[in-house]
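Shown below is the structure under consideration.
FYI, not all chains are in this one, though none of them got moved.
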Amino acid sequence: MRAAVVVFPGTNCEHDVVHALRSLGADADLVWHRDTSLDGADGVVLPGGFAHGDYLRTGAIARFSPVMSPVREFAEAGKPVVGICNGFQILCEAGLLPGGLVANRDLRFICRMVSVRVESNTSVLTKAAEPGRVLHLPLNSYEGNYTAAPDVRDGLAGHVQLRYCGPTGEVAPAWNPNGSLDGIAAVSNPAGNVAGLMPHPERAVDDLLGSSDGIVLLESFIASMIPARV
Amino acid sequence: MRIRVEIDRRPGLSDPQGTTVHRALRNLGYDEVEAVHFGKSIVLEIDGDDADTAVARVREMCERLLANPVMEDFIILVEDGS
Amino acid sequence: MSDQALHRTLGMTDEEYDRVVEILGREPNDAELAVYSVMWSEHCSYKSSRVHLKRFPTEAPWVVVGPGEGAGVVDLGDGWLAAVRIESHNHPSFVEPYQGAATGVGGILRDVFSMGARPIALFDQIRFGDLEDPRNRYLFSGVVSGIAGYGNAVGVPTVGGDVEFDDSYSGNPLVNVMCLGIMREEQLTTGRAGEEGNLAVLLGASTGRDGIGGASVLASASFEEDDTAKRPSVQVGDPFEEKKLIEACLELYDRNLVVGIQDLGAAGLACAASETAGRAKLGIDVRLDAVPTREPGMTPGEILVSESQERMLAIVSPEDLDEVLRVAKKWEIEAAAVGTIKGGGLMRASHAGRVVAEMPAASLSDDAPIYERPLTEPAGTAGVWEATPELAAAPDVVEALLSLLETPELGDKSWIYSQYDHMLFTNTVVGPGHDGALLRIKETNKALAASTDGDGRRCALDPRRGAARLVYEAALNVAVTGARPLAAVDNLNFGNPERPEVMWQFSETVDGISAACEALGIPVVGGNVSFYNETDGRGINPTPVVGVIGLADPMPLRPPRLDRASAGMELWLFGVTDPTDFAASSYATYILDEHRGRPGTADPTAGAAAVAAAQRVAHGAAVVHDISSGGLGVALAEICIASGVGASIDVADWRMVFSESPHRFLVAVTPEDRRSIRFDPATPIDAARIGRFGGDDLRLGDFGTVAVIDLARAWRSAIPRYMGV
């Protein structure tokens, strides 16, 4: 099983994602945004960074890259697609996930560990995680504030995968780092095969760096890539 | 031709820049300000002399790229039709 | 005489002008004059500092490239090299804090990747006036978001730095940035032209009227508050362009497609072209009409000296040109062959078939004036040194500790560094919020450590002692991560060099840094000088900033961190405390409001012993934390806050709590681990068990007890109470 890790101009977490996936036993290759095929990959990751500088709107220009056509087909075929941070923003812009991400409430970039609670395990990102479990993950974004139009909000029920919370799992405004709607840190599409999250699981696969709680999320994704189990 | 596009966030969606500017203006004593909405203004210099065609094309640019239809509305203004 | 007027407007003296005439054998035209004026400005030529900088020790077996190139390069073993450079962007940050800081980050990155290295970490050293003043808050928040905005988007983590708040920076904020890069030895590239017939290819952003006669001339003359004429148009950073430029250049190095490369900084194309040619004792023809411009109607002279950001000049052999252009196209950056390397040593710039400037390439750097400016010890120095801070009365020690923790300088810095991506590349084993940063090198057992430190107040009282102590402090901050210090870089921020007192401070600083580097065996591999930090006749504190990098090989299995102390651990104090070392201490500054006395001198033997001991102890202890600003009291409070545990110490003299005497560090260790730590008899150092961790309170002997949560509350509020949460 092999993941395609897509690189746009301005992407910067691609090597970290490849390193993390490989350290968990999966195969992963970089795919340039001008490529028109995913070369038989079993899963797709859109990693973090600043595709096209985040100019205009985060993710706005990236969604027109040639590689997004096969990514869309791949997603529509029900195969696993995960967007991390900037990748999440691109998936929203591309309409593969509901809602969008705007500037953080305090208009400051946030780089620090946050706690998130697993809300659901209905997605390729969370299927191996137990609902209610609290994960400590690095958050690293300026536009991490999830928002959705009122008509979209109702449709989110059941598809929120992670929410910001306190160290023991309590969800409350005080624990919301960036103003996200209902503390949402990750959502999926209704089918669960496309998911996006703001925190960086690939930065949390080694206790030496402070946390290994990202492993359960990446392992969910890796498990989703095994065709028999889809 | 110079065409300006104003892109505003849809009402009901969170607008942290607007909220922050509003708070800052209040702190400076501008109590008459009741709300602030933060958006973008993009000026396009277009080669061509038919304003209708240009506006139609700019509308398409907005729908495809410049604005995000699930979050933003836009207005097109012809600033200089020559 | 109109030319005379022009050269003066450009900041050139009559003697300098005559020298240009002598070199050219004729009067220069305007374009030539513009080039000389920028290349011979203080900023580019180091004309006032050069005679002093020669005193730095610069050699060691592991130094691959010393000062003079884009960045210093040291050998890490097994084919790995590290590149390091530091630079200031003080004046532009005063004019526009966000863009000034952002373009400062962009510039230092280009210095590092011009050597062939991938930039892996940034460190920012920033200084502002009192945060009570809204203007200073505006500058502080603008600078931090500018560093964040550029560094985060360009994709290089900012993993450390330092910050000072002092009135002397009120009209003159300081923004220095250090960058670290890493490469395999095959990738090392330098700014050399190779041979005749090679082509000069301009890569990256198009050229506009940025900083013409601006940044460099500006950084070379004092600033009057409303001297709008001298204000250059603001330069806007484009981290996205830079990110593409980095990736494109790294691919060019990987595929061996460039002979040499240099970034475009001050004096733009003129500087890059003349230096690459001049270093190879060759000449270059530059075709200015081939340069992609951003604005219509630029004059040839403007194109030649424009300081537009995000540009590099690569020297390539003609047969590689097509491939170079293909790489540029892949990364979506512009590339244009704008010059040809020639014999004969002339830089000749042409436009529309006409020669618009012609000068000996090497003369721009090699023939720049050198000044041995007069030095005078400031009047009253002896008196200042004799008057020591008043320490007779014992304070309420707990009260004083809380007050210190609540100052923006000693309090929690996370308001700053949580705006910086400090985790990218997943190498940051120890990030900001501890002492030095420690970055693992993934394919190896090695880790690279670095720390940057500055202390303008101590240097104001005694620049020689103050500067020397910075080197020891930075080295100790590196050693507490388990690394051996390898090399230093320095950024010397001073007032007007035409004032003899400022030059005295400068010279003393160089001697202080040199002596400390000699004693520790760490060469200076690069640096930067920023003079004329003066507004309305008021200069800044003399502010050298020192960065030290080190290597841990192997990396400690569990590198020490401030948050690893726990109940039952022993607290050890390494080093000797001088209970009278209070001049320029945080206690004297913030509690006594006293700004006099002579700081204690660094002790080469004790300093080296502390560095050696810390490095060893770090391979076994839970916490190893150097004692600096705020003394033992603040250092211990930081451990208690980070670890969420109390401690109790024996202390008989209250001055031991706040003294800032150098070469000391604290260690938290379990009794079992302590027995396995080697105390090397070759470098003896005093070590005493002074307390134990446990409970929820910090007890300072009989001087008082305070809850750790109260310490934490004061410490965390330090910056947010001015800047918002």
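Miscellaneous remarks
Going by the order they are written in, the chains are A, B and C; count residues from 1 in each one.
Convention: a residue touches a chain if its C-beta (ideal position, glycine included) is under 8 Å from a C-beta of that chain, and two chains touch if they have at least 3 such contacts.
All of these numbers come straight from a predicted model, not from anything done at the bench.
Formula of protein chain copies in the complete complex, based on this structure file: A x1, B x2, C x1.
As a working rule, only the chains that are shown with their structure count from here on.
The central chain here, found by comparing per-chain C-alpha centres with the mean of all protein C-alpha atoms, is C.
For this pair, subunit A with subunit B, the centres built from the Cα atoms lie 29 Å apart.
Our note on geometry: subunit A versus subunit C, Cα centroid distance of 36 Å, whole angstroms.
Subunit B and subunit C have CA centres that are 41 Å apart. For subunit B, the set of residues touching two or more other chains is empty.
Across the assembly, subunit A contributes residues 106 that each touch 2 or more other chains. Partner subunit C is touched in their complex by these residues of subunit A: 9-10, 12-13, 15-16, 19-20, 49-50, 52-55, 106, 108-112, 138, 140, 142, 200, 202-203, 205-206, 208-209. Subunit C meets subunit A in the complex at residues 145, 148-149, 152-153, 155, 238-241, 243-244, 331-332, 414, 417-426, 428-429, 440, 442, 724-725. Interface of subunit B with subunit A (complex): residues 9-10, 12-17, 19-20, 65-66, 68, 70-71.
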